[in-house]
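Would you mind keeping the following structure in view while I ask a few things?
All protein chains of the complex are present and in place, except for one that has been dropped.
In order of appearance the chains are A, B, C and D, and numbering begins at 1 in each one.
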Amino acid sequence: DTLDSLREQGFARIAIANEPPFTAVAADGTVSGAAPDVAREVFKRLGVPEVVASISEYGAMIPGLQARRHDAITAGLFMKPERCQAVAYSEPILCDAEAFLLPKGNPKGFRSYADIAADPWATIGAPGGGTEEKLALEAGVPRNRVIVVPDGQSGLKMLQDGRIDVYSLPVLSISDLMAKAADPNLEMLAPVQGAPVYCDGAAFRKQDTALRDAFDVELAKMKESGEFAKLIEPYGFSAEAAKSTSRAALCGE
Amino acid sequence: MEWDWAFVAEIMPVLLQGLQLTLLITLLSAGVAAGLGLVFAIARRSPRAWIARPVGLFVSFIRGTPLLVQLYFIFYVLPDAGIRLPPLVAGVLGMGLHYATYAAEVYRAGIENVPRGQWEAARATNLTAAQTWRHVIVPQAIPPMIPALANYLIAMFKETPLLSAITVLELMNQAKSVANSSYRYVEPMTLVGVLFLAMSLVSVVLLRWLEHRYGRLAK
Amino acid sequence: MTQPIIRIDRLEKSFGSLKVLDGLSFDVMPGEKLALIGPSGSGKTTILRILMTLETITGGHVEVCGEQLFHMRRNGAERPADEAHLHHMRRHIGMVFQHFNLFPHKCVLDNITLAPILTKGEPRAAAERRAMDLLEMVGLADKARAMPSQLSGGQKQRVAIARALALQPRIMLFDEITSALDPELVEEVLLVMKRLAAETDMTMLLVTHEMGFAHEFADRVLFFDRGRIVEQGPPDQIFTRPTHERTQSFLRKIIAAGHRV
Amino acid sequence: MTQPIIRIDRLEKSFGSLKVLDGLSFDVMPGEKLALIGPSGSGKTTILRILMTLETITGGHVEVCGEQLFHMRRNGAERPADEAHLHHMRRHIGMVFQHFNLFPHKCVLDNITLAPILTKGEPRAAAERRAMDLLEMVGLADKARAMPSQLSGGQKQRVAIARALALQPRIMLFDEITSALDPELVEEVLLVMKRLAAETDMTMLLVTHEMGFAHEFADRVLFFDRGRIVEQGPPDQIFTRPTHERTQSFLRKIIAAGHRV
Partner (left out) sequence: MTDWSGYLTLIAGGALMTAQLTLYGSALALVAAFAAGLARLSRFFAVRALATVYIEFFRGTSIFVQLFWVYFVLPFAGITLSPLAAGVLALGLNVGAYGAEVVRGAVLSVPKDQVEATVALNLTRFQRMRHVILPQALPLMLPTFGNNAIELLKATAVVSLISLPDMTFQAQVVRAQTGNTLLPFVTILVLYYAMAMAIGGGVRLLERRATRGLDGVR
């Protein structure tokens, strides 16, 4: 099966997004971030010594997985019922709430996605195919006011340049951006009202449930031993949050 | 993954909307390219080296670097210099600028294609420089350029998907957006291909007709 | 006493390192009909092109209708002529080319009226009326609306003559206007030229290899070789009693090649 | 009794609706030197091009060295020849063109050796030795390494003759091989041709407007007009006592145009 072939080739191909702190690429090209770190450790325990990461848009991840471009998605791709239909998720790994990045003082007073829908001139930036884009569309923001932003830095820049009014990402991603930008004219609103806390998991192809189950076993062991917390907490994620929920709950099963 | 006709029917209106924007972008960019290209062509012919040289270098630089990177540059770097363009405008300017360098080449060839005797006849009948351009050179230079220019128009049409990188919701971006929320790439991408091919085939026929009608510039 | 209409004084012209004209001097009187003959490369075309300001000069002076062609006086000093001065001077001169150089995108009538309308501001109706007279004169009144591509070489050349005449220059230059024509078309052009020479008092400079025509047409013949006048005089003298060995051998060759003298 | 080496039987050739050859028949015996003469457009070139398989035929038969050129027998039935058959037949035939058609990217020696090496698998050394002999024969041994662009027209044509000979064909076709040459270069080519005619027993078909040369060269002269043989016979008879009015008027015109008979 898939796990055997991964063991044989000695590496697993994972999709990441280059969105710190979920996923990050260092100056020397090495991949880090909470999600790949966890995946790397679990795969090691499964007898797959290496992970090879390729950066991808959120929207391209699931098609890429189905097209066998990746063996797993470990990128902070949050579990939502319709995604659970498309892929096989592991148990939760990284949990985070949604946040807005806004100009200082939040001049238009946005607190929720619905607020943005209500203002006919407001535009919101979000990664293409990400949870935030979906949330905005579901809250009634028309397609042409949801600007698909290729990456965090572009979103930050577009907000600074006044091309968008709000930029929405998970809390920790926004914090990371704010820390890097150190721009006193920006502020973060977290959490966004009415938006649930989401958790991601490693996503596998629907037919690779055996691999997923093996992954879950090792993941549970790590959660138990505390190694899990040691890996993700330096990035600001809470291990407790991941332990307190389950795939079944998040996928609405 | 199966081909799903119901899904095709569902996404078609969105894609057609994208196609509309794509066509609009193409036409606007073509306008920019045609105008700016003329400026380049004339500047490069200038007897003043301080005009001709830098313009020549600039044109060569634009031609030698990818449009995608130029678009990023216009969209993300220029705002630091206080030039903040909406995505559509940035895209049209970027693409127009890029293709202006090609158009300039066509103009040059077209102008050089007018025999020297025509310049001399204009001089012998004492026309001014402006009158010579307006009444003698340009009317003769333009028709043979038309097929070559049309060729670049088609090329431009095919490069509009690059504008998705700077958040313009043209055909390709619409398709990606559809794919992102449905996790299906097969139908949207194939349809985009089909739409492009259909448009191109139509334009190839048009081009053949133009070449027949106006002749072709010698290479 | 009348002044020369053209004064060429120690004229020099080089193309790069090639000296084509080297201190050439001659005058032309108003109304004179001059034939320039000589071997290929002797500089005949160059002289006409200089007079038409299609070439610049590299030394000497050219005076046309009492004014310097390539120089102008500004604040007492002599300076190279600017485009405005050249434009002003070109009013006096018209030229007919070997390859006609008609504007291919304009019909015969428009070819003729374009310059009068643009450069002299003539009303279109008046310009067209005169153009029709000129077409009548060259025997092409029925071709007014034809495009150049529909004409034979001889017809094109006659239109080109009409076009140059339409500006009513005081000096006309003709550069081998029959040598691009098929033999059977030469006659119709020469006929027009003969009529023209007889009817007008324009000054005319003609470069030709048609010695018979030059003989009939010219008041004076200049024989050139290597950018210099080797011999000049009335046609009778040059064609029948040339004194210079060069002239003699040139005429011999021309006759051998089948050109009439 | 020897058989004809070429048999042309009711040959027909049309270009579109234009019938160029209409039921032409004649034979050529081995070693015969034939001159084909006649006015422009009479089909002389077409006959040579058909023999060289550069044109297909639209009717009739051509037999070369005892085999059909454009037909082959398969399973008892006559069928159009395929490329393999044509390739096989072309071994017998060589051709020299009006415009030489040397390969501009290859030196003289390579022009000559290319085909023997490729089509007959000759070793390069042997091919080059024979090429040098041939160059000697045409008087160009010192030009073996020159590029065609460095040669005069006459030299090019002599190389082209050597190139065709290198394949040792039994039949050689020459199509106006001097008419693209400057007059002073014609002689050197004709000299080579005369030597060739005298020294080999190859069959040769020659199209020419050089009547004097045809006279010296040929065993038999065919006079063509509009794709038909109007008159044929030994050169003495055709050139001095032509019986047909057409032949007479053709020869008169040729002489008037300055060609020697």
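In this section, a contact is a pair of C-beta atoms (placed from the backbone, for glycine too) under 8 Å apart; a residue touches a chain by one contact, two chains touch by 3 or more.
None of these values were measured; they are calculated from a predicted model.
Wait, the hidden chain, what does it touch out of the ones we have here?
Hidden chain contacts in the full assembly come out as A, B, D.
May I ask which residue of D:R7, D:H85, D:K143 or D:R163 touches the chain that does not appear here?
D:R163
Any idea which of B:V89, B:V114, B:M189 or B:L206 touches the chain not displayed?
Of these options, the touching residue for the absent chain is B:M189.
Going by the contact rule already stated, which one of A:K134, A:K157, A:R212 or A:R247 would touch the omitted chain in the full complex?
Only one listed residue reaches the unshown chain, and that is A:K157.
For the chain left out of this view, which of A:R7, A:R69, A:K223 or A:K243 touches it?
Counting the whole complex, the residue in contact with the absent chain is A:R69.
If the missing chain were put back, which residues of chain B would it touch?
So the residues of chain B touching the missing chain come out as 1, 61, 63-70, 72-73, 76-77, 80, 158-162, 165, 172, 185-186, 189-190, 192-193, 196-197, 200-201, 204.
Mind pulling the chain A residues that touch the left-out chain?
18, 24-29, 54-56, 60, 63-64, 66-69, 150-153, 156-157, 180-181
Please output the residues of chain D touching the missing chain, sorted low to high.
The missing chain touches chain D at positions 52-54, 83, 87, 90-91, 93-95, 97, 99, 101-105, 107, 114-115, 118-119, 147-150, 163-164, 167.
Here, only the chains that are shown with their structure count from here on.
Find the chain most remote from chain D, comparing centres computed as mean CA coordinates.
Chain A.
Taking each chain's centre as the mean position of its Cα atoms, how many Å separate chain A from chain B?
38
What is the distance in Å between the mean C-alpha positions of chain B and chain C?
Between these chains, centre-to-centre, one finds 47 Å.
Which parts of chain D, given as residue numbers and ranges, touch two or more other chains?
none
Go through the chains and record each pair that touches.
A-B, B-C
Along chain C, where are the residues that touch chain B in the complex?
Chain C residues touching chain B: 52-54, 83, 87, 90-91, 93-95, 97, 99, 101-105, 114-115, 118-119, 163-164, 167.
Applying the document's contact rule, which stretches of chain B touch chain A when the two form their complex?
1, 76, 79, 84, 86-87, 165, 167, 169, 173, 176-177, 179-181, 183-185
Looking at the complex, which residues from chain A come into contact with chain B?
Result: residues 57-60, 62-63, 66-67, 83, 86, 128-129, 133-134, 137, 143-144, 147-150, 154, 157-158, 160-163 of chain A touch chain B.
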